[in-house]
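Right after this comes subunit A.
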Amino acid sequence: MDNIFLWIAITLGAMVGLVSVVGIVSIYLERKISAFMQDRLGPMEVGFGSLVNAIAGKEVLREGRIGLAQSLADGLKLLQKEDIIPDGADKFLFKLAPMIVFAGTFSTFAALPLAEYFIPADVNIGLFYILAISSFGVSGILMAGWSSNNKWGLLGSLRSTAQMVSYEIPVGVSLVSIVMLTGTLSMKGIVVAQEGWFWNWHLFGAVGHHGLIGFVLLPMMVINFIAYFIGSLAETNRAPFDIPEAESELVAGYHTEYTGMRFAIFFLAEYGAIFVGNAIAVALFLGGWYSGIPAIDQANIPGIAPLVFILKTFVLIFVVMWIRWTLPRLRVDQLMTLCWKYLIPFTLFTFFSVAIYKVFIV
Partner candidate 1 sequence: MIYNQLETYLVISAILFSLGLYATFTRKNAISILMGVELILNAACINFVAFSNFVEIGLSGQVVTIFLIILAAAEAAVALAIVLHLYRHIQSVNVDEATTLEG
Partner candidate 2 sequence: MVIADFAFILVAAFVLICACVVVFHNKIIYSAFALLFCFFGVAGLYVFLNAEFLAGTQLLVYVGGISVLILFGILLTKNIEDLTSKEVSTQKIFGGLISVTFLGGLIYMVNSVDWKVSTPKPIENSPVEIGKLFMSDFLIPFEIAGVLLLVALIGAVVIGRDTDKDLEV
């Protein structure tokens, strides 16, 4: 019985650590990448040494050159900020909302297959669980928007919810194609199906397992992957789909009124959601913890599997940021057109193709 509590504590601790580290690293990357795109330097003053000095009250010297500790310092700053709750706000829901949003993201981490031996909860409906529990965050956003008693907040949250609910369809359908191909909902099972050389990844049609006929799947899977990627961008409210928090119209969307640590929690949840969205893409399309070269996987280097997984995920996150700092924002009608007229028909088409492949060819 003690073991159960110990196990729960270790798992939760590891998950909290993962979420925070992912959030901090993503924020740092975002600032550096945006600076690179705009031909400036980005954070470069705060290194770990100067951060320690500042906390200890000693003289702070400029010693960092790439600003590694910048997001950590920002987090500490946000912790100390005054926690403001607007006068007309609904206090209970206002305090509850960030927790709900964060819980929705945090719970999805439980089923991420970082390695064969490191899945906090290896349930046999893992993918379904992730899809289901992430819809919990939607209501938190609605709660935040309504309770802050602010028109921008409310409009932002309504836009965000409408967007997330509609983009759940292409995302869901594209994932169902993969589930149909592998015949399992377990994240572990889906990743294990892509073992071996990188052409066994679902993105490349799983040629190794199905033989050369698998090349028929290749275009379907590429369409699927792109549809999923666009859908996950929209689900996490990232540019070019960031109309819920469009600065020029809505100030900051549903978290306009939030300050200090509550705002930081929204931020952390957002970057956590980006990580999860891309981690699902890695697990389902890009071979999960397999490096794509069997020799590396079989070499039994400790810790290589989670490293490969996280590295692949961060490559995708880099693409997400690249897109954000390159493309302009879509209008609401363009957003809905893209979803209903392009993504859904395309994913339905690939869905039927995979069904035909599964029934008549394999």
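The set was built so that all candidates are chains of the complex that A comes from, given by their letters.
What to note about this one:
By our rule, contacts are C-beta pairs under 8 Å (C-beta built on N, C-alpha and C of every residue); 3 or more make two chains touch, one makes a residue touch a chain; residues count from 1.
Quick caveat: nothing in here was measured; it's all calculated off a predicted structure.
Of the numbered chains 1 or 2, all belong to the complex, but just one touches subunit A: 2. Within the complex, the subunit A residues that touch candidate 2 are 1, 4, 88, 90, 93, 123-125, 128-129, 131-133, 135-136, 138-139, 142-143, 146, 149, 151, 154, 158, 161, 165, 168, 185.
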